[in-house]
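In this view, the complex is presented without one of its protein chains, the others remaining in place.
By letter and in written order, the chains are A, B and C; residue numbering begins at 1 in each of them.
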Amino acid sequence: MNKKFMAILVPVVSVLIALAISTIIIILIGKNPIDAYGALIKGSFGSKQAIADTVIKTTPLILTGLAVGFGFRAGVFNIGAEGQMVMGALIAATFASNFGFLPPLIAIPLTILIAMSVGAGYAAIAGFLKAKTGAHEVVTTIMLNWIATYFASYMVTGPLKVGSGTPKSPEIADSAQLPILMKVGAIEMSAGIIIAIIAAIFMYILLNKTTTGYEIKAVGFNPYAAEYGGISVSKNIVLAMAISGALAGLAGATELMGVHHRFLGELSGGKGFDGISIALIGQNNPIGIIFAAFLIGALRTGSNEMQFIGVPKHMVMIIQGIVIFLVAADRIVRTIMIRKRVEK
Amino acid sequence: MRILEAIFLVFINPLFYKITLTAATPLIFASLGGVYSEITGVVNIALEGIMLLGAFTSVLFTWLTGNVWIGVFMAVISGLALAWLHAWGSIKWAGNQVVLGTALILIAQGVTGFLMEPIFGKPGQTDFVGKVEELRIPGLADIPFIGKVFGELSPFVYMAFAAVAFSWWLIYKTRLGLRMRSVGENPEAADTLGINVYGIRYFGVLMSGVWAGLAGAYLSVGEVGHFRELMSGGRGFIALAAMILGNYNPVGAMLASLLFGASSAFANQMQSSSLIHVSATVKPLFDMIPFVLTIIVVAGFVGKSHVPKADGVPYEKEA
Amino acid sequence: MKKVFVVLLAMLFVVSAFSFKAIMVTDTGGLGDKSFNDGTWAGIVRAAKELGVESKVIQSYEQADYISNLSKAAEEVQKEPDGGIVYAVGFMMTDALFQVAQQYPDVYFAGIDIAPPTENVPPNVVTFLFKEQESAFLVGYVAAATTRVGKVGFIGGIPIPPVERFRYGFETGVKVYNDLHGTNVTIIKGYTNHFSDPKKGKDLALSQFAEGVDIIFHASGACGNGVIEAAKEKMVSLVGSEDLSKIIEYAFENGGIFAMGVDVDQDYMAPGVVLASAMKGVDTASYMGVMWAYNGEWEPGVHVLGLAEDGVRMSPMKYTKGLVSNRTLAELEYLVTLIKEGTLVIPDTEESLNSFRTPKIEFPF
Partner (left out) sequence: MYAVEMVNIVKKFPGVLANDHVTIRVKKGEIHAIVGENGAGKSTLMNQLYGLYHPDEGEIFINGEKVTIRGPKDAIKNGIGMVHQHFMLVDTLTVAENVVLGSEPVKGLNFDMKKARQDVKDLSEKYGLFVDVDAKIEDIPVGMQQRVEIIKTLYRGANIIILDEPTAVLTPQEVEELFEIMRKLKDSGKTILFISHKLHEVMEISDRITVMRLGKVTGELETSKTNPKEIARHMVGREVVLRVTKEPHEPKEVVFEIKDLVVKDNRGLTAVNGISFNVRKGEIVGIAGVAGNGQTELVEAITGLRKIESGNIYFEGKDVTGFNPKQLRELGMAHIPEDRLKHGLIKEFEAYYNVILGQHYKYPFSNGTFLYHDNIFNYTKDLMEEFDVRPRKIDHLGGNFSGGNQQKLVVGREIKTNPKFLVVAQPTRGLDVGAIEFIHKQILKMRSLDAGILLISMELEEIFSLSDRILVMYEGEIMGEVKPEETTIEEVGLMMTGHRFEEVRRG
């Protein structure tokens, strides 16, 4: 069967299998699966509001997916997108609350730039340690995640805290907020999605059309051959981590500038980890990542509607887990499909 | 100077050592699980999920039967079940092991959260269901200092150290251990000698389920006697780090876990010190100590560890 | 089978007969926190049952869900001919609540633990805040009166406002006791940085016990279960038995190791070991909100519930009352009156805590 066709088919069939399994679970808890999936679809695409919501959820997932996927292409496993996202958004929020004097044309790019640089720098720590001392990036990025979480928690309950309510940073200046594309009720869909798509295109061009991408891929595939070819392995590991971190930082920026407009205690909500599965469902391909993020985003959005008919929020985690499992062990799906074909 | 005094007081306090032990125990179990899986060549980042499921099942069965040890046993069984899924996906179907691991974490989080309401009738957390009694060793408790540390400890702590000793023996002194190590380094070579590569890898992964399941049981019925959603709190990932830091060796993993336990006990103790006066909002920063310390150790003192050569690479026969 | 069907049909009919809905949106902590989410839900369910209306809950997965879930709930309520009420639970939802409420002026909104960010609250919104400091003041006073070592501990989750208000109250309670009785009870404070890791709470509690405290008050969600467990472990080890009467007997003679609970009456979690709990009547508030909305007795604005409003209180100390002297109990009762009267104001910010001076209090006995 056609390779590209399979690459698309496997995730689709995986989703179908996952839905089949969750159907059984839904029946077991005494709910009607048709109602449940009806709610799921209604909740994710059923109205303008639902669509806006899905897009809002998809945006940061595309970016963390790109971040992790980019790392994979370069042979580094960036589990730290979570921390990079938090740090990027946190520092950007600190600056952007004072950007009132700047016009949007400057304030927006500047805020994005800060978040991306901070994300890049934070990731580069792990890249640098890997390149210089061989410290495993999985270990260092996990540690950096915790450090970021605690640091952020400290910042919003301490130095940055405003008001007596939620631990939160001051609101960023209006001029640093992303323009709103669509407003349905209280739901504001910002231009973040455009940024995310631009980032995907950027990643595609970087990886496929530039010498930097060439070098990063070479290092990822075969560091020995890369070094032999005059490509600095340590420089490219740091660079790859930094770019990956910049994308994660950008995810923080879109959340900050397009959704919350300030830094809140638990801003990332595990999106950095979601990035891992999204990158892999999307086969580390920028286009694939957009679709994978959209899939997860829609599932998440729809799951809230599912709660109305009594299916708990955990259902969507189970569905997501099964989908990822099947995409990872894609041969299960392939084998099932080949058997089906043979039977026919 | 006050800080130095406070640090000094921490180190001469026997309870600091006791807390170190109890904080390290789940990490020892879980990192041991990592060792078993990874020396046979299967990356297992699902430890976090296995722990969580183990914590859940042990509480569930303790609640159902009233016997904590049945709970602990069932935690092991549930650990085996989840680990089997990992083995099945990564060994039989040659799936991407890291992704399978993240999938299983999600599934474990989803399933435990999902089942709370139908089983216990309320979401989020259970009531106290019972706990493994602490072990009192007569006489030991009377010895100064030592008695304060070891006089009264959860049997899990001793089990953890026994597990390390057992694992060291198994991995370095038995035929099975030799085969495990060979399969993780060069599965093809092992295969040509008639060793069942898949079988050994299944064993390694399943054992990681046993240990991580115990780690989970310790967290719930071993320590606090109830289950709370997401109560594993990222310890599976820390255990992963401890395993790498400990160079994929049971003893090394134990030492790394102890280092981690000590630094978090230290962080707690410093937070609680009456000698240090800081405002309440600064206190969260103390919790960064273990993580910063780990990075320094990983980068500065350990550097490259010997990763089993075939770790993470599915083994596939060519024909 | 047929019968069941008929009953089901009847239920369906009954449900649809009342076209009023109460929908609650949780924060990411979700149900099962034994705190504001659970409390709110309990109150809503109670009210819904009494009124025979439908109640629903949406649990939020992440922060970005707040606005959309509240909107969803509002849309759902809007469909009902008789309307309904949407609950936003937890201070994290502050911004989301006010954004959404503006969009749906014909839907009632209620916020729990939410302080309005601006002065003017829209007419369709009520929010409930609690004077956590008042109940914490009482447990602090009890702690200071009960400690035998002159050292007590406080363990918070993440230093968010409700947690901090508990701490202010606790510290004030100890301070007032010291000033009135010339004692010098000190407080060790720590945070778990978490609300859902009981083991972490236990470790931190053990650290505080290692520093020599004998009573710890926690305001740390599920981490607190670990705090209580740590105290229980220590106490049982001292007493040599889990038996309540033995614990009380021992404690009466020698003192012991105690924990103090939060939000709900946690005394039952380790009878004899949990000295008292600083309770917060979230359920009362949510019950009230539904009733107002249903009966059209809506009172928009902020409602701060303290001792006087029965919004907070100290647990009745079902198991441990015998450990506190009658005099102390009498003092507490008197202090409660002073607080209710407004004569004694418990600080609710760091600044007011620092500038707090114990007023002259003459016990009438």
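We take it that contacts are C-beta pairs under 8 Å (C-beta built on N, C-alpha and C of every residue); 3 or more make two chains touch, one makes a residue touch a chain.
The shown structure was predicted, so the numbers you read here are calculated from the model rather than taken from an experiment.
Novice: Wait, the hidden chain, what does it touch out of the ones we have here?
Specialist: So, taking every chain into account, the missing one touches A, B.
Novice: Can you work out which residue in A:I106, A:A225 or A:I338 touches the chain that's missing from view?
Specialist: The one listed residue touching the chain not shown is A:A225.
Novice: Out of B:K18, B:H86, B:K131 or B:R179, which is the one that touches the chain we can't see?
Specialist: Within the whole complex, the residue contacting the unshown chain is B:R179.
Novice: In the complete complex, the non-displayed chain touches which residues of chain A?
Specialist: Where chain A meets the chain not shown: residues 209-212, 214-215, 217-218, 221-222, 224-232.
Novice: If the hidden chain were put back, which residues of chain B would touch it?
Specialist: Interface with the chain not displayed, on the chain B side: 173-175, 177-179, 181-182, 185-186, 188-195, 306, 309, 317-319.
Here is the rule we use: only the chains that are shown with their structure count from here on.
Novice: Quick one: which residues in chain C touch 2 or more of the other chains?
Specialist: 30, 59, 158-159, 193, in rising order.
Novice: Would you pick out the residues of chain A that each touch at least 2 other chains?
Specialist: Residues 150, 153, 157, 312-313, 316 of chain A touch two or more partner chains.
Novice: Which bits of chain C are touching chain A when the two form their complex?
Specialist: Its residues touching chain A are 28, 30, 56-65, 67-72, 74-76, 91-92, 94-96, 99-100, 102-104, 114-115, 117, 158-161, 193, 349.
Novice: Once bound in the complex, which stretches of chain B touch chain C?
Specialist: The contact residues of chain B facing chain C are 13, 15-16, 18-19, 22-23, 26, 116, 122-125, 127-128, 131, 134, 152, 219, 223-226, 228-231, 233, 264-265, 268-269, 271-274, 280-281, 283-284, 287.
Novice: Enumerate the contact residues on chain C facing chain B in the complex.
Specialist: The touching residues are 30-34, 37-38, 59, 151, 153, 156, 158-159, 164, 167, 186, 188-191, 193-194, 196-200, 202-204, 206-211, 222, 225-226, 229, 233, 237, 269-270.
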